[in-house]
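Left out: one protein chain. Kept in place: all the others.
Order of writing sets the chain letters: A, B and C. Residues in each chain are counted from 1.
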Amino acid sequence: MSEKYKEIAEVICQEELSDGIFGMWIKTDKIATNAVPGQFVSLYCADGSKLLPRPISICEINAEKTALRLVYRVVGKGTKEFSSLRSMNKIEVLGPIGNGYTLKNNSAMLIAGGIGIPPMVELAKELKARGVNDITAVAGYRNNQLFLTEELEKYCKVYVATEDGSCGARGNVMDAIREYGLHAEVLYSCGPKPMLKAVSEFAAANNIEAQISLEERMACGIGACLGCVCKTKEKDSHSQVNNKRVCVDGPVFDYREVQL
Amino acid sequence: MSEKYKEIAEVICQEELSDGIFGMWIKTDKIATNAVPGQFVSLYCADGSKLLPRPISICEINAEKTALRLVYRVVGKGTKEFSSLRSMNKIEVLGPIGNGYTLKNNSAMLIAGGIGIPPMVELAKELKARGVNDITAVAGYRNNQLFLTEELEKYCKVYVATEDGSCGARGNVMDAIREYGLHAEVLYSCGPKPMLKAVSEFAAANNIEAQISLEERMACGIGACLGCVCKTKEKDSHSQVNNKRVCVDGPVFDYREVQL
Amino acid sequence: MNTKVNLAGVELKNPVMTASGTFGSGMEYSEFVDLNRLGAVVTKGVANVPWEGNPVPRVAETYGGMLNAIGLQNPGIDTFVKRDLPFLEKYDTKVIVNVCGRTLEDYLDVVERLGDEKVDMLEINISCPNVKEGGIAFGQNEKSVEHITKEIKKKAKQPVIMKLSPNVTDITVMAKAAEAGGADVISLINTLTGMKIDIERQTFALANKTGGMSGPAVKPVALRMVYQAANAVKIPVIGMGGISTAEDAIEFILAGATAVSVGTANFYNPNATVDIINGIEDYMERHGINDIKEIIGKVK
Partner (left out) sequence: MNTKVNLAGVELKNPVMTASGTFGSGMEYSEFVDLNRLGAVVTKGVANVPWEGNPVPRVAETYGGMLNAIGLQNPGIDTFVKRDLPFLEKYDTKVIVNVCGRTLEDYLDVVERLGDEKVDMLEINISCPNVKEGGIAFGQNEKSVEHITKEIKKKAKQPVIMKLSPNVTDITVMAKAAEAGGADVISLINTLTGMKIDIERQTFALANKTGGMSGPAVKPVALRMVYQAANAVKIPVIGMGGISTAEDAIEFILAGATAVSVGTANFYNPNATVDIINGIEDYMERHGINDIKEIIGKVK
């Protein structure tokens, strides 16, 4: 777990990538230089009626420019506020938060759905930089409103699944994996709980490693409030019960550790 | 009482006139064309934690450009937010509110203190436009951080009082009136309650008319909540008790009507 | 799409009404809102004689809400009947008169006086935190709630809504007491007693020291109590407390409220009531709800 910093970041630019999905580059002080793929940041709203930080996953890291790319879906008033930010605007950020993925040298399949896709970009970039040659990404979308596929294609082969069948395989990421007959030694995954369950079952059936990134409602985002726990199979040494904190013990877990 | 409009106005410009005193021109739709001197508007905060409108007095009216000049002191988080607005920003406004001054043809003395000074500018302008030649303004300040004296001087002779004696007469507006031996047939006044009391006593002693503008904490600003009442000497026909609503029955009252 | 709801035999065109004390008798708001759109107008509390109310300052802003200690200033029943009722009669909306008093006799006086007037329902305020006598004193004890309800029901010619205080340990006890006393409907919550201090002047922000807290800040407490009350009694519940948007109103309806009242929101959005009615219709359309009654108390 890296050290966390609370900073006032400056927005470099922002664009709407697809329907309701926004991408924002922010200039941080120390956060970007300390971040690794799979970590997230907490963004704070300027509006005083919305107090709690919003956990937003890191899509890309530019350590040299100490910049982060954050990609998120507008789902409520907080993300709506973020989406209105423009170049030069300021935003409070705390991060980097969480453990991030553990990068392996084996062949990799990145399986992500919806707003779980953003962290896969930096992950693919760093896996490739590490020399992993066999990288595949499977990205699931609702419809033909794709986003980040071009970025992923820079680093790996990308397969798409859409619920309405308008692009790639019809159905979810598991349908795409079956349809295209995809394999790998390590799975890295992020997305909705049913998808993570399916990925876990796939890993178990094939006896391969799977790192899954969980999401949960949070309050503090730094491990103190115990709002965002997940169930673990074994008793956790910190909590002394079968709970781990998604924010600081995760968000990435070995699928064998947790009960979905 | 004129009709009230709730609008999204656009900020034309804003400047700090003196320490903590801001002047902002806003472009309205119908509010400016309906406003008269002594009326005020309600400004709404963008920040959701501050819900109630802030009553801000109208300093100048440009009916042709449907613009209003609002001058206010930063006293809390709401006015702080207003002071951060820049050209092209939007702000919710409701107005014009209240009765405003009743303009007479007699010689006039405009007596105001602190943030009671702004409404005197439009009043002086309109009195002069009406043909009243003998107009005097007496403006009380804390110290040499004067504001709006130049604007007033366009329309009338201006006398200044400062608490610390750094400009004009030392003391309050009454000290200035005594020191400069000022007289008029009608007094128009706005400012802190002790000042309005002194003005009322002066009017009574000289048997002249005095219109005084009151301030009180408000919630709705349209006469429904009964938050901003003042005590009246006679039973009020609307309330059936000795209370009038500052927002819609005032803010300007004949000094003989109210108990300060 | 059917948005009609029924409160003790009185049919409202939609479940959105005003909260007593925030809307006068509608006159001031008629400049901004078409009163014909409203399910009902609930008037500011009226007593048998004019009340002066409390000294100023009577209102103070708080974080996401406000405090008031108006002290039930009102022109008395005579003026109200002569001036306010004829005004409201012009509109196609239901008229609910909120009744306050210092003693049981005061309440009964007003209730009897309204018996032959064109009034659809009576709402009895036994929960105002800002008056020395009457008000909340009646509403924090279950025996007193039941007793006053019974006495009022004996005299009332219109259906009776008992307005409950949230400043109690167990709202279900008070809800059941009102029901046992014969109330036709209950409404809640009235304001939570709160305080604000001006630290620069080192004094209370309100002349009355304490005031009633309202606005979006109180919504979670209000929603919880409405849910508890709706599941504790068989009579309809009118939900209120911080409702500012259609989403808020729908939360209350899902929790069990047959109708909802919009209060403090009127102060910062004079069009709040109509915005909420429109938003409820949008929600029903989006979710394929044909009759609003389908979702009353749906979340259990």
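Assorted remarks:
Keep this in mind: a residue touches a chain if its C-beta (ideal position, glycine included) is under 8 Å from a C-beta of that chain, and two chains touch if they have at least 3 such contacts.
Every value quoted in this text rests on a predicted model; they were computed, and no experiment measured them.
Under the touch definition stated at the start, the shown chains contacted by the missing one in the entire complex are A, B, C.
Only one of A:134, A:163, A:185 or A:216 touches the chain withheld from this view, namely A:216. Interface residues of subunit C facing the missing partner chain: 62-65, 67, 140, 167-170, 192-197, 199, 202-204, 210-211, 213, 216-221, 223-224, 227, 242, 247, 250-251, 254-255, 283, 295, 298-299.
In the full complex, subunit A touches the hidden chain at residues 3-4, 6, 44, 48-53, 94, 216-230, 238-243, 248. In the full complex, subunit B touches the hidden chain at residues 48-49.
Following the convention adopted for this analysis, only the chains that are shown with their structure count from here on.
The innermost chain, defined by the distance from its C-alpha mean to the mean of all protein C-alpha atoms, is C. Distance between chain centres (mean CA atoms), subunit A to subunit C: 46 Å. Centres computed as Cα averages put subunit A at a distance of 55 Å from subunit B.
Distance between subunit B and subunit C, defined via averaged C-alpha coordinates, is recorded as 35 Å. Contact of a single residue of subunit C with at least two other chains is seen at positions 63-64, 216.
In subunit B, 48-50 are the positions where the chain touches two or more neighbouring chains simultaneously.
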